[in-house]
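I'd like to ask some things about the structure below.
As you look at this complex, bear in mind that one protein chain is not there, while each of the others sits in place.
Per-chain numbering from 1; labels A and B assigned in written order.
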Amino acid sequence: MAKTEIICAGFGGQGVLVTGLIIANAAMESDKEILWYPSYGVEMRGGTANCNVKISDEEIASPFVKEADIVIALNEASVMKFEPRVKAGGTLIVNSSTVKPRKYRDNIKVYEVPATDIANKLGNPRGANVVVLGALARNTDLFEPAYLKQSIDSFFEKRGRDNPKNALCFDEGVKYFD
Amino acid sequence: MKYKVPTTVDVMKTTFCSGCGQGVVNRLIGEIMEELGTAEKLVVTTDVACGAMNVDFWNFDTIVGAHGRPLPTATAVKKVRPDCLSLAHLGDGAAYNIGMAETMHAAIRDDDVFALVLNNCVFAMTGGQTSATTMLGQKTKSSIQGRKVEVEGKPFHIENALSGMDIAYLARGSIESVPSIRKTKQYLKTAFEKHKNNEGFVLVEILTPCPTNWGMTPVESMKRIKEEVMVEYPVGEFINRGGGK
Partner (left out) sequence: MAKVLMTGNEAVGEAAIRAGCRFYSGYPITPQTEILQYLSWRMPEVGGKFVQAEAELSAVNMLYGAASAGARTFGSTSGPGFSLMQEGISYIAAADLPLVIVNVMREGSGLGNIGASQGDYLQMTKGGGHGDYHTIVLAPANVQESADMMVLGFDLAEKYLHPVLIATDAAIGQMVEGVELPDFITHDIDKFDWAVRGCKKGDKPRTIQNIYFMDDNYEQHLREKYARMVENEQRWESIEVEDADIVLVSYGISSRLCKEAIKIARKEGFKLGLIRLITLWPFPEKAFAEVNPDVKGYLSVEMSTIGQVKDDIRLATGCTKLVDNYGSMMELPEPEGIIEKAKSML
């Protein structure tokens, strides 16, 4: 993995920006160069939000992503906007609880996971993004699932927001693709 | 009454115009500092106008501030050196024209800072132009027919602007006569005591003469203050909040 470029997108309040930060943090802690950049400075609940994450073995130049290796789309609008920007052979991870079934490009890998439903069922309605991170770990070679799982816990712990249900959400996100 | 010349201000060597009010005010500051035992704790921030010349006439640590901005500068001094007394030395142009926002916001924040305003109803250093407190009908270099309501509006009253605001102290004194000087000294001393006790924002305005720009002799200037200026700008205490913030 010389260089991976990721876009995370969804409604404001779905934890889109945090999802990007978790990925950046996990990469930083495995000694990669990272860069996270929000689509715009401050996101309000309910609006659309997206962020770029770049991970590299070398110095990173631009904060912007033209074509992404991985797009994480948590709502319909994000799929519409960012599916065209997945590189050929790249990966699109979709929260199928909020995105209607549709036909996707056939030159990309698409993984659909009902993340909101799974998170609600586990009593962690704000954990849909963690379910998606499970799907990300399971379906890409970015991180070992076990590594990302503990990295998520330490990320929230450091911010005083540890929640044991996150681990359950993560595991379900991984298992969904078994 | 025991008559003692303060040692913290040089009342003999000033280069102000004859009849200027700065010397009297300086002397009052010096006397009060020595009476309160705070002379070694005072930091003054002057404006750029005539008041900046005081740097050479008093023995206080002094910052020469930017025009209209001594209040924020003095506020910051007090914030980083809370054991100091911090006086912003202003004219009417600095406090009520260019620095109006600074004056209002120091009051809104109720900053621990002392605003001293020498109001001579004119921009003196630049040669006598209209200020916010120029009297109606007063001729200046930028209102040669005299200040008119329809051109420059009415004279500005700080006691109206700050009325109802939650600040520690607001007073206006005059120095046109010995009884007025004594009363003004009381206002200044009350204000310094409140400032020393960190009670919040204090502002004392002093009506001072500017014979040079008023085109009068020193004696005529004092008469004008009594007969005209003090009629427009009443002296007295307007706000005197008890205790702390």
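The criterion applied here is as follows: contacts are C-beta pairs under 8 Å (C-beta built on N, C-alpha and C of every residue); 3 or more make two chains touch, one makes a residue touch a chain.
Remember, it's a predicted structure, so these values are computed and weren't measured experimentally.
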| item | value |
| --- | --- |
| Touching the absent chain when the full complex is considered, from B:Thr14, B:Asn59 or B:Gln129 | B:Asn59 |
| Sole residue of B:Thr45, B:Asn97, B:Thr184 or B:Ser221 that reaches the chain not shown, by the stated touch rule | B:Thr45 |
| Hidden-chain contact residue, picked from the options B:Val11, B:Ala76, B:Met216 or B:Met230 | B:Ala76 |
| For subunit A, the residues touching the chain missing from this view | 21, 24-25, 28, 33-38, 41, 59-64 |
| Where the missing chain touches subunit B, by residue | 7, 39-43, 45, 52, 55, 58-66, 69-70, 72-77, 79-81, 84-85, 101-102, 104-105, 109 |
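Throughout what follows, only the chains that are shown with their structure count from here on.
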| item | value |
| --- | --- |
| Euclidean distance of C-alpha centroids - subunit A vs subunit B, Å | 63 |
